[in-house]
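Take a look at the following structure, please.
One chain of protein is taken out of this complex; the other chains stay put.
Chain nomenclature is as follows: A and B, assigned in order of appearance, with residue numbering initiated at 1 for each chain independently.
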Amino acid sequence: MTPEDLCTRAAASLRQVREERPKVHVLTNFVAMNVSANVLLAVGAIPSMTIDDTVIEEFVGSARSLVVNLGQLDPWRKISVPMAIAAANRLGRPWLLDPVKVDRSGRRLAFARMLMDLRPAVIRCNRDEVGTLEGAPGIVVAETGEVDHVTDGGRRFEMANGHPLMDRVTAMGCAASALTGAFLAVEADAFLATASAILIYGIAGEMAAEKAAGPGTFPAHLLDALYRIDIDDIRERAKVT
Amino acid sequence: MTPEDLCTRAAASLRQVREERPKVHVLTNFVAMNVSANVLLAVGAIPSMTIDDTVIEEFVGSARSLVVNLGQLDPWRKISVPMAIAAANRLGRPWLLDPVKVDRSGRRLAFARMLMDLRPAVIRCNRDEVGTLEGAPGIVVAETGEVDHVTDGGRRFEMANGHPLMDRVTAMGCAASALTGAFLAVEADAFLATASAILIYGIAGEMAAEKAAGPGTFPAHLLDALYRIDIDDIRERAKVT
Partner (left out) sequence: MTPEDLCTRAAASLRQVREERPKVHVLTNFVAMNVSANVLLAVGAIPSMTIDDTVIEEFVGSARSLVVNLGQLDPWRKISVPMAIAAANRLGRPWLLDPVKVDRSGRRLAFARMLMDLRPAVIRCNRDEVGTLEGAPGIVVAETGEVDHVTDGGRRFEMANGHPLMDRVTAMGCAASALTGAFLAVEADAFLATASAILIYGIAGEMAAEKAAGPGTFPAHLLDALYRIDIDDIRERAKVT
């Protein structure tokens, strides 16, 4: 698959999200909830975010994908996360793991490793975090940073889109994970879904940075860019190898 | 009461909120907390949002109205919500129920029905949600969507204000509920308070959409519009029948 093919597939999946408006359930930390929901809504997906273990199976069951983020892990999510994952696996819903700051805590790392055994379709994290986790065959790994790397062990893309302001706004990585959830909902090939989401997110970040005066005005323009981005933006701006 | 009368009353209540700066306690989901607090502050109300059952009665007691939103219902709010409602009922404070996504979960619906028995002054929700709940005489129902309907069983207004971007930003409905809490704090007629809040919110949404470039820039302009909206904006823009 060429970079040009990725652009075409990314644009096709984006159109599908906008038309089908898939439900995506996101279990994420409190800082990231609002922006993650808004990233999903900006591309047309319908987020739900309950962490209540007594209803989590109903919500996962009526969603098409699941995103699990380990930031600010609280006692309920420690209960709800494995239940949500079990429901997703039983129902055949793809799920993504975002192991936030596992490099800062041995206990959180142990929890993340236990979840890796439950076979996420994708893990998305930064270099420090990925360094603590052992990959597993068939799990797509998206390592984001100045250059983003997406691989399923066999195929691999590197993407140099994005903007330094994204490091000066909280939860930008968490929101990238949420966006990937939307693409997993419509694209059965988890590698393609992930590469598409990461590519589009990085390009939208560049578009936003052109309008922003700093990290405060940046996130609103990022959401506007995700709402408006089209195949021409993707083709013209993609830096994929 | 004519649509013109509603505009006059809505503007009068808004002025009262701005002058009296009523305290409003809001028990809402984590995604909606920030924007709900900011909607209240934009019109001059003073929000509090604690979910701690050991202090909830003190906070409800020093507030003039209570808003209860069932999104992301967690174990504490399951405890705090009935305590807060009991305090509001005992002290004669009006309270509003926002039964978020009860159509997605039988358990959440059962919880909402139990709360309906505690007699909210108002329920505010969308069509899918209201379809699952049976109304009760004397409870004001605000069903918001492309057209908003507010009724107390006898009186009824339909309002066609608002903007499609409001569906592309998370927690816009939850924030409408919070705003209604501010109007319930100053207007004893819950039907009028609710219709006033929903009307002003929809008009502010239209004003915001004229300045926004997408769902990202929209919420900031919505808050600015709520801060600035005056009786002329209301009279000129109201689409009430």
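In the analysis below, contacts are C-beta pairs under 8 Å (C-beta built on N, C-alpha and C of every residue); 3 or more make two chains touch, one makes a residue touch a chain.
Computed from a prediction, not measured in an experiment: that's the story for all the values here.
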Residue of A:Arg9, A:Arg108 or A:His163 in touch with the missing chain, whole complex considered: A:Arg108
Hidden partner chain, residues of chain A it touches: 29-31, 34-35, 71-75, 101, 104-108, 167-171, 212-217, 219-220
Hidden partner chain, residues of chain B it touches: 30, 33-34, 37-38, 41-42, 44, 47-52, 54-55, 58-59, 62, 76, 219-228
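One rule holds for everything that comes next: only the chains that are shown with their structure count from here on.
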Superposition rotation for chain A onto chain B, Cα-based, multiple of 5°: 120
